[in-house]
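Subset of chains shown; positions unchanged.
All chains are identified by letter, namely A, B and C, in their written order; residue positions are counted from 1 within each chain.
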Amino acid sequence: MKNVAVFGAGRIGRIHASNLAALPGVQLKYVFDPVPAAAAELAQKHGAQVATIEAALADKSVDAVAICSSTDTHSDLITRAAAAGKHIFCEKPVDLSVARAVACGEAVKAAGVSCMIGFQRRFDPTFNDASRRLAAGEIGAPESLIITSRDPGAPPVEYIKASGGIFRDMLIHDFDVFRWILCADGDEAAWLSATASVLTDPAIGAAGDYDSTAVTIRTQKGRLCQINTTRRAAYGYDQRFEVLGSLGLLQCGNHTPTEVVQWNAAGIHADKPEAFFLQRYAAAYRLEIEHFFECLQSGAPFKTTVADGVAAQKLADAATLSAQSGQPVLF
Amino acid sequence: MKNVAVFGAGRIGRIHASNLAALPGVQLKYVFDPVPAAAAELAQKHGAQVATIEAALADKSVDAVAICSSTDTHSDLITRAAAAGKHIFCEKPVDLSVARAVACGEAVKAAGVSCMIGFQRRFDPTFNDASRRLAAGEIGAPESLIITSRDPGAPPVEYIKASGGIFRDMLIHDFDVFRWILCADGDEAAWLSATASVLTDPAIGAAGDYDSTAVTIRTQKGRLCQINTTRRAAYGYDQRFEVLGSLGLLQCGNHTPTEVVQWNAAGIHADKPEAFFLQRYAAAYRLEIEHFFECLQSGAPFKTTVADGVAAQKLADAATLSAQSGQPVLF
Amino acid sequence: MKNVAVFGAGRIGRIHASNLAALPGVQLKYVFDPVPAAAAELAQKHGAQVATIEAALADKSVDAVAICSSTDTHSDLITRAAAAGKHIFCEKPVDLSVARAVACGEAVKAAGVSCMIGFQRRFDPTFNDASRRLAAGEIGAPESLIITSRDPGAPPVEYIKASGGIFRDMLIHDFDVFRWILCADGDEAAWLSATASVLTDPAIGAAGDYDSTAVTIRTQKGRLCQINTTRRAAYGYDQRFEVLGSLGLLQCGNHTPTEVVQWNAAGIHADKPEAFFLQRYAAAYRLEIEHFFECLQSGAPFKTTVADGVAAQKLADAATLSAQSGQPVLF
């Protein structure tokens, strides 16, 4: 039986807590949250106890921690958990600073623990199947990747101000998808050009950020990736990618709540995509936590490590710089 | 906390046990199965105990039973559970004999307990959404219904011999869908014509059954329903219906494991439907058990009662008679 | 150069005239219509002359006639054209009376001319491709066929009164599709059951006809066909079929005016099907006339003969009888 402490009882903390509590051989032992009532409610739901971070890390019976707290606490908690000898599951990003993210990786290594970063898209059944089939050679050698990644609506401006900007906050997932899909053979980004606009809400611009972006990456092998994002798609959460290979294309569509199609005098009407990330990636969140504990059990390496977090963060930094300067970035 | 005994630890029993064990406020207390090892394995997985039927029914702390055993045990177990004052969830069908099914309904009523029949299709998110939208008037008054219901492969001939025939074993679900979708306003079947063939496996014919059917039902209000089924569709499990109304059509498509589409020199290729009923109706099974306990809690009536089971069984009997005689049946 | 006379300058006459006039080696020489202005307009458009039927048939330079006049004139015109030694393209149906249709076939045979009946659906690129692929064995042996055939709106009641009823007027095409797809190897209908209702307009019922039908046919080999039709589908003209074989399914979808899909807050919206038969079967009408002249040129047999017309008519008669009597018809 693995005992786990969850740090952070917010939206994503509750998802991970529910998923890990349902796993055979896993016990949610402690919950911490700066808001005591949130911690208490989540703990009670799963028969766990509320605890401070210190207490949870001090308990020798705790094998692993799941860090689901705000981004600015990640690197501190990773470092402390590593020092306490706990295995770590940490929500993305490692840290908004590449330097601190790198330091986290070193701390983890030094402590001899393992640390998985929650890039859940790699566990989405659709995306994961495309990755598997690409690796199996179904479409030959990869040539280009088009990623469409759109949110249904922007977060509050206060959130945006602290987010590190759209490239670090939102596209971090897309940069990881780029690396996962187009660089699986060790290829790497060689040239990146980003441009961005404020088209949906001037308040986002006033906060020093963008709401619409267009990023292009060329790899060392000449593969091409284009990413388009917006903070506000009127039709909802749009999560698609298409990877072109020498023998064909793998296209990943959205998921929908139902398969009902209505035909009437106005046309043929299908469901919008799943509402937002909690719905679209419900299976992915479940599968990534399962992967975390399976790897702890088997000793197999995680699919998404601190190194992946650092690499995505570097691309986000480069994109931010490129959009601000109007110039490409070379790696 | 509701304590529950599950009778039957086979495929469907394990599904229901898992789903009900995950519900807050529900405790799986006993498992019975004629195969002791099966009962033991399922009990252990959920922290329950193995028990005889007698013992489980005699325990006053047991509130409800889930009958997941073979069809020929249903009516006996319903009657005994009702006599013991337990609420009942029973897999379809109530019984292959309409008379016995009616008797079950009377026993349940006399005992003052409630009994839900597991027509899980009514809880499928796609089918249920179509039903809701039809009721909301999105396509006006219903006029016709086309049901396509195909299995990926036939069960063993031994199963078929004891099944009551394809109309009672397989189309029972489709007859319930017909009543649910086309008779929601109290309309009823007035005329039924069925024909059937043996096209996929002569052994099915040798067992006295059919593998392919075509049923038409006209209701008292003149609405038309066509059902087509086969025991063996090479492409898998095909579960669709289309309901035409005065203002349009609601079309329910299959569900697929992923949304990956491959484009290559041979064409554009999407996933087959979910493999079989356990995959396609995974959500439905979860939602129907949730509904069972919600109704027990709130006192609301079940969506699928013994009366629904009896009504579907009567249609199955009529279809069997019609296919054998070559003549329609009037109600 | 083949010289052609077109009898009938209505909607379908104009279509055929345009299509044949555009064929290399084909000259539209005469147009006849009981409404002189209609004949004159069509003749002028294509540089042809207005002529009486007598004059057109008397002209030795005329090789072929296209009969596009009202149904009740078909058998008379076929007989006269055959007697005059002209090859004949005739719109469906041959005649509402099977006996007269048979007589037409005999007249054609006696005269040594050839006669093609305009079952244009066999020339629709989608339907024709399905037929070809079925014949090529792509889905193995055929087992069942589901035909959905719905008009966007009913014709005037006066038309319906003279139409011979929905089975002879509208389903005649579907019966031909049944024979074409499910009986390509010489199989034949063995049992037919039809039921029908008036659901869209009481005036249709007052005229002694139905507006909604459900037909089932079982063939000698046990194959099953279900046809559902309505005179009024709110979403437009719905022309689909699905043929199930031992190795899979071939599904023929509707055609749409464009491939634009709109995504918005209400869902994902695609085009309705092509508006009606002139749009949906535009290519089919073009290809069937091309086929007619190619066969005249090469001597190859037509794909759709008077015998096909007679066979479809017999099924329409049987369906009419079955719907009226409530009893199946055996062949």
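What to note about this one:
The definition used in the following text is that a residue touches a chain if its C-beta (ideal position, glycine included) is under 8 Å from a C-beta of that chain, and two chains touch if they have at least 3 such contacts.
None of these values were measured; they are calculated from a predicted model.
Assembly remark, whole complex in this entry with 3 chains visible in place, copy number of the identical chain is 4.
Simple rule for what comes next: only the chains that are shown with their structure count from here on.
When chain pairs are compared by their number of contacting C-beta pairs, B-C comes first. The copies chain B and chain C differ by a rotation of 180 degrees on their C-alpha atoms, rounded to the nearest 5. Centre-to-centre separation between chain B and chain C, using Cα means, comes to 42 Å. Chain centres here are Cα averages; for chain A and chain C they lie 57 Å apart.
Shared contact sites, meaning residues of chain B that touch two or more other chains, fall at 139, 247-249. Residues 234-236, 238, 263-272 of chain C touch chain A in their complex.
Chain B meets chain C in the complex at residues 139-140, 143-144, 146, 148, 150, 191, 193, 195-200, 212-214, 216, 218, 222-226, 228, 230, 233-235, 238, 242, 244-249, 326-328, 330.
Residues of chain B touching chain A in their complex: 22, 24, 45, 125-126, 129-130, 133, 138-139, 247-255, 257-265.
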